[in-house]
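Yeah, one chain of the complex is gone here, protein chain that is, but the others are all in their spots.
Chain lettering (A, B and C) follows the sequence in which the chains are written, and residue indices restart at 1 in each chain.
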Amino acid sequence: MKVTMRLFSIAKDLAGFDAREIELPEGARAADVFVVLNAVSTSFEDWRPSLMLAVNREYVSSEHPLKNGDEVAVIPPVSGG
Amino acid sequence: MKVTMRLFSIAKDLAGFDAREIELPEGARAADVFVVLNAVSTSFEDWRPSLMLAVNREYVSSEHPLKNGDEVAVIPPVSGG
Amino acid sequence: MVQITSEKIDVQAAVESVTTPESGGIDLFIGTTRNHSKNRAVAWLEYEAYESMALKMMERLEEEARSRWPISKAVLIHRIGRVDIGEASVVIAVSSAHRKEAFEACRFLIDKLKQVVPIWKREFFADGTVEWSRQYHAEEGTTETL
Partner (left out) sequence: MVQITSEKIDVQAAVESVTTPESGGIDLFIGTTRNHSKNRAVAWLEYEAYESMALKMMERLEEEARSRWPISKAVLIHRIGRVDIGEASVVIAVSSAHRKEAFEACRFLIDKLKQVVPIWKREFFADGTVEWSRQYHAEEGTTETL
């Protein structure tokens, strides 16, 4: 399946890009985007505990099942306000 | 001694005036303004429990001793805001 | 800073007056005239103040808030005279480094203002009757001194 991965704040800086279409196997879960990201930068390993995930603009758990066309966002600690 | 009595809100309406110089005997206390006011209107009797007193722009007890030239204000329940 | 005015209160100016480079948050309370009171239609309100004492009490409240919370700046403005529906009768703004203190101090100031500052609201009802409000006493307790 194809999903759109979106990166913000520190995650965007670590990866060096802010969005990418990625191909994942059927049955993929939200956290599988880190398979891709760990290959881009080893720093994602350190940051992983503080990074949340959102699918189609909703916070989800790591185990959330993905489907074709989903937008998966990597959400660093928010600091609005 | 002479003091200036000032009336506000409902107290002003009951008395029909907003300020008056009054003569009080030496040793007078703040609440002695009610001797004057009760003679002006019998309604002050009913209102007395909810009326506070201020001398020179400070809340005082009924027993606060007055001195010549004091400004004594009758303060109905406040309702600002 | 405390003020009693018969003009419309300028909220933007109040905000600017408490904005400082050191403050991270401003809490602002605006009391507005409601179109009803005790289930009756209100046409407008009029506020009367014992102005010299009211200013003194407002200054004391500001001092008390400063002694309790690390406030950057605070402003208390009360309007007197006629205030139409939807217009502001009171504006309180407090700035501080962190929002918690701004909220707490602002809440304290409006609560205390309604208890101790000698200002009175007269309600002009749509049916033509006029009454001095006893709202505070009826709803929330009795007046207390500082």
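Everything that follows uses one rule, which is that a residue touches a chain if its C-beta (ideal position, glycine included) is under 8 Å from a C-beta of that chain, and two chains touch if they have at least 3 such contacts.
Treat the numbers as computed from the prediction; the structure is a model and nothing was measured.
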May I ask you to name the displayed chains that the omitted chain touches in the full complex? A, C
Hidden partner chain, residues of chain C it touches: 11-12, 15, 19-36, 85-86, 95, 97, 99, 102-103, 106-107, 110
Chain not shown, touching residues in chain A: 6, 8-10, 13, 50, 52, 54, 57-59, 73, 75-81
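Just so it is clear, only the chains that are shown with their structure count from here on.
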Could you please state the distance in Å, as a whole number, between where the Cα atoms of chain B are centred and where those of chain C are centred? 25
Compute the distance, rounded to whole Å, between the mean C-alpha positions of chain A and chain B. 73
Centroid spacing, where centroids are CA-atom means, of chain A and chain C in whole angstrom: 49
Which chain C residues touch at least two other chains? none
For chain A, which residues are shared contacts with two or more other chains? none
